[in-house]
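Take a look at the structure set out below.
For this depiction, one protein chain was excluded, whereas all remaining protein chains were kept in their positions.
Up next is chain A:
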Amino acid sequence: MGSQGGSFEEENPESLIGQGSLFSLTLDEVQDQLGNLGKPLGSVNLDELLKSVDNVGAWSSPGLTLSSDLSKKTVEEVWRNIQQKKRRDADSQERNAPLGEMTLEDFLVKAGVVTEAAPPQQQESAQWMQFQHPSVQKPPYQNNMVAGFMQGHPVQQPLPAADAAYPDSQMNLSPSSLMGTSSDTQNPTRKRVAPGDVAEKTVERKQKRMIKNRESAARSRARRQAYTHELEIKVYHLEEENERLRRQKEAEVLPCAPPPEPKSQLRRTSSTPF
């Protein structure tokens, strides 16, 4: 594989070969190369796109599978999906480049097109889409390194303790890990049971527990205080109402007419002549 890079000017436009060469082109450049598409890249079906690329002979591994629902979508739609995913993923450090400037590789990965097991770096990239952190396969990564391969590969870092309370579906990657560098050879989460790690984990666990405890205590205090305030407010209102009713009651008694007369006594006013 010769030197790969962003500059393809010296290569014969008709014969783009070499693994990953097309991948590293931006979509704009791809569109130029695949001039025979006959319509703007945006409205091209993923199916058509792959076929055209195939024709140009750019794939070294033709066994890429395309899920049926993806193939029907146009590039435009897939791009919109990607943008939505990006927006949701607030932690993403990826630049929000317009469609044309994204590399074909990035686009395909993000579209979820890439599904096969080999080539390895594609699989890793695809897995980046699911918020998992597979252990990085270092050797193939470096061998097949293509300069244009800009996939921000996340290096898994020990989760900061505060996030332990929340499920892994949140991306908690530190910014430095995201725009993955090709020369990254440190991977702290490699399965190595060194004594240092074990101690570290215990400390980590203790911290997590302490934080959880603190939160629980805070919730407990909030609960108690909220209820106390509520009762105080209620008491205040009830006392007021009580006062009001008492005053009302007293006010009613005074100006009140004297108690009704005892039932009128019958008095003889005349006698009837029998």
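Here is the rule we use: a contact is a pair of C-beta atoms (placed from the backbone, for glycine too) under 8 Å apart; a residue touches a chain by one contact, two chains touch by 3 or more; residues count from 1.
Rule of thumb we're sticking to: contacts and distances are computed from a predicted model.
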From "5-demethoxyubiquinone hydroxylase, mitochondrial", "Alpha/beta hydrolase-3", "Flowering locus T" or "Platelet-activating factor acetylhydrolase IB subunit alpha2", the hidden chain's UniProt protein name: "Flowering locus T"
Which of A:T202, A:S216 or A:N242 contacts the chain that the document leaves out: A:S216
Positions on chain A where the hidden chain makes contact: 165-167, 212-213, 215-216, 219-220, 222-223, 225-227, 229-231, 233-234
